[in-house]
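Notes for the one structure printed next.
Removed from the display is one protein chain of the complex; every other protein chain stays in position.
Letters A and B mark the chains as written, and numbering starts fresh at 1 in each.
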Amino acid sequence: MSHWIILPIVLPLLAGLLLLLAPADALKLKRLLSLTSALLLLPLAAGLLMQTTDGSIGVYALGNWTAPFGIVLVLDRLAAMMLLLTAVLALPALWYTARGEDQRGRHFHALFQFQLMGLNGAFLTGDLFNLFVFFEVLLIASYALLLHGGGVERCRAGLHYVLLNLAGSSLFLIAVGVLYGVTGTLNMADLAQRVAAAGSSEAGLLHAAALLLLLVFALKAALLPLYFWLPSAYSAAVAPVAALFAIMTKVGVYAILRVYTLIFGSGAGELANLAGDWLWPAALATLAMGAVGALAARHLRQLVSYLMLVSVGTLLAGVALNSASALSAVLYYQFHTTLVSGGLFLLAGIIRRHRGEAGDRFTAAPAMLQRTPLGVLFFIGAVGAAGLPPLSGFLGKFVLLSSVYPGLQQAWLWSVVLGGSVVAVLALSRAGSRLFWRTAEGTVAAAPVDRGQLAAVALLVVVGPVLMVVFAAPVFDFVDATAGQLLLPSGYIDTVLGGAGVVPAGGAQ
Amino acid sequence: MALLVAIIIGIMVACGVYLLLRARTFPVVMGLIMLSYAVNLFIFAMGRLHAEVPAVAGLAGDTSDPVPQALVLTAIVIGFAMTAFAVTLALRASSELDSDHVDGDGGRQP
Partner (left out) sequence: MNSYFLPLIVALPFLGALLPPLFVRRGRTACAWSAALVTAAALALLLSVAAPVFDGDSLLFHYDWLPAYGFSLTFWLDGLGLLFALLILGIGLLVILYARYYLSEQDPMGRLYAFLLLFMGSMLGVVLSENLLLMMVFWELTSLSSFLLIGYWKHRADARQGARLALTVTGAGGLSLFAGIMLLGHIGGSYELSVLLASGDQIQAHPLYPATLVLILLGVFTKSAQFPFHFWLPHAMAAPTPVSAYLHSATMVKAGVFLLARLYPAMAGSELWFYLVGTTGMVTLLLGAYFALFKHDLKGLLAYSTISHLGLITLLFGLGTPLGAVAGVFHIINHATFKASLFMAAGIIDHESGTRDMRKLNGLWHYMPHTATLAMVAAASMAGVPLFNGFLSKEMFFAETLHQGWLGEWNWILPFGATLAGVFAVAYSIRFIHDVFFNGEPIDLPRTPHEPPRYMKVPVEILVALCLLVGIVPAWTVAPLLATAAASSVGAELPPYNLAIWHGLNTPVLMSVLAMVGGGVMYAMRHHLFALHARFFRPFDAKLLFERQLERVIAAARWLTMMLENGSLQRYMMLLLLSAVAMVAAGLWGRPLGGPLAPGEVDGVTLVGALALALSAVTTTIWHRRRLVALIQLSVVGLVVSVAFVRFAAPDLALTQLSVEMVTIILLMLVLYFLPQQTPAESSGLRKGRDILIAGAAGTSVALLAWGVLTRPYETIGDYFMEQSIPGGGGANVVNVILVDFRGFDTLGEITVLAIAAIGIVTMLRGLRLPTPDTDADGRPWASDRYPMILAVISRPLLPLALLVAVFLLLRGHNLPGGGFIAGLVTAIALILQYVASGTAWTRERININYVRLTAAGVVLAALTGLGSWGFGYPFLTSSFGHFHLPLVGDFELATAMLFDLGVYMAVVGSTLLVLANLGKLTLTKREATEGE
């Protein structure tokens, strides 16, 4: 049995612990450790992704207790994709931080690693309660990271973020409790089977639990009316943390994708595909309100946060459609939008340091020192964020839009998504013109822009999307297959539950 | 029995929720603790309540489902960690925003 599957969890865990054991003042050592771990995660994730390309699903039975009794990690295409996305996003963010941002508070690197552990665990686990545990891991890490750097705004935003999510965790537990109380199991594949087999007398409880779970995930994914915490939280965080948070909303999207295709998917009989009816209106409304917020934004971080809401709306609208091509569009677009918004958060961080008093607010300020490289990056990033050609966002939107057949649904989706793009173009062009074109007299005394940080931004905003366009064909082959795998969960279920009987360990005399 | 337990849990949840909706950090934290008590009881109850002896292998008698107990243990610990974090954050906030209102000064910062 290969142990590769668990490494994405164990590696950052150990790295984080070592970072705690390391002497407090050994900053260089810490950076080295942290970056090494992040760097290793990249080939690791890629390798795991390769393992899934033939459609096979890897199962890792922790403690050698096979499903449904023990906790299993399941590596299917979706999980592998999310791992890769996390790794791709984390490295530049960490690199950016290692150029100075990490001195603004203690234990940044350890917390960062723990956050990665939580993310990877959430993507890999095949057990509902274990998913809760990893949610808590990544949440507590995110709480601490959000406060990194201190200050009034972070405190205020952090308080809201923490208290809301704590309430959310209680709801999660209640939902899991009901599911266990009715089905007597926690393994998701097993749950899928038992839900499918459940009589209609159980349907009510299961339905309630399912919807409650959906609510919890919607809170993470920042769906109307539960997103109000997001803009202030994300604009308060330091740039690299905000960039990493770009994937936090996607955890919610992932969880929805997983649970509502596997457990409450097409096979769930009376409860089949129950999420769509709720997601559809909420997603479109979120998209619209995100666009409104983007118009209202007063500084770049705020604008990017709202654009992130727009993308969440787009993604979940696609999830609600629940068709093969819609899902592959979602998977493709999710990869794109996560990288781009992450990069723009980093860029906002740089700009903020180079416009003196004005920061990244859309007010006239003296021209930045290296306006050209920043301007180019912003322009490309804006094109990506608005989903305009030639970057990958356009492809994602095209596939999503063309996945619905003419009718009322199409009219809604098209008008809202395209309208959102128009607003995005409007807001971004306004922002760019204010930040880069309209300059006041005088100059700002600021250190020259750090090339390393520029590189980090370029990696996320330019290289990523461009590669996704150049290799669109293979990427789409993969996401199409992933969507197929999601819509046909029997493969997942059989692989997870088909494991051999428990091998009793021990007797080591 | 089932009815009684359900009602009690309901009452505790109600109290917790009411406290959650208060405007000051300390009551809210107390609400969270109350809520976690209720949730722990709830999960525990999901293992049904017909137990006479602890879930220890080899003991004669009707034992209750051990799984929810394990889940509750995990939940208690995590809840404790979260509560500790929340209450410390409340402390930090009260000094940063010199007010223990959940919104700091209660007003919105643009």
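Descriptive notes on the structure:
Note that in this section contacts are C-beta pairs under 8 Å (C-beta built on N, C-alpha and C of every residue); 3 or more make two chains touch, one makes a residue touch a chain.
As the structure is a prediction and not an experimental result, all values here were calculated from the model.
Annotation: of A:Phe378, A:Phe476 or A:Tyr492, A:Phe476 touches the absent chain (contact as defined above).
Across A:Pro8, A:Gly58 or A:Gly168, the single residue that touches the chain missing here is A:Gly168.
Check A:Ile6, A:Leu27 or A:Leu488 against the missing chain and you find that the one touching it is A:Ile6. Taking the whole complex into account, chain A touches the unshown chain at residues 1, 3, 6, 10, 13-14, 17, 20-21, 60-65, 68-71, 105-107, 110-111, 114, 117, 121, 129-130, 133-134, 136-137, 140-141, 143-144, 147, 150, 159-160, 163-164, 167-168, 171, 174, 177-178, 180-186, 190, 200-212, 214-215, 219, 225-226, 228-229, 231-232, 289, 292-293, 295-296, 325, 379, 383, 388-390, 394-395, 398-399, 401-402, 405-406, 414, 418, 421-422, 425-426, 429-430, 433, 436-439, 472-473, 476, 480, 502-509.
Interface residues of chain B facing the missing partner chain: 1-15, 17-27, 29-30, 33-34, 37-38, 40-42, 44-58, 63-67, 69-70, 72-74, 76-78, 80-85, 87-92, 94-95, 100, 102-103, 106-109.
We adopt the following convention: only the chains that are shown with their structure count from here on.
Annotation: 28 Å between the Cα-based centres of chain A and chain B.
Of all residues in chain B, those touching chain A in their complex are 20, 25, 28, 32, 35-36, 39, 42-43, 45-47, 65, 67-68, 71, 74-75, 78, 81-82, 85-86, 89-90, 92-93, 96-97, 102-104, 109-110. Per the touch definition, chain A reaches chain B in the complex via residues 129, 133, 136, 140, 143-144, 147, 150-153, 155-156, 158-160, 162-163, 166-167, 169-170, 173-174, 176-178, 180-181, 184, 186, 232, 298.
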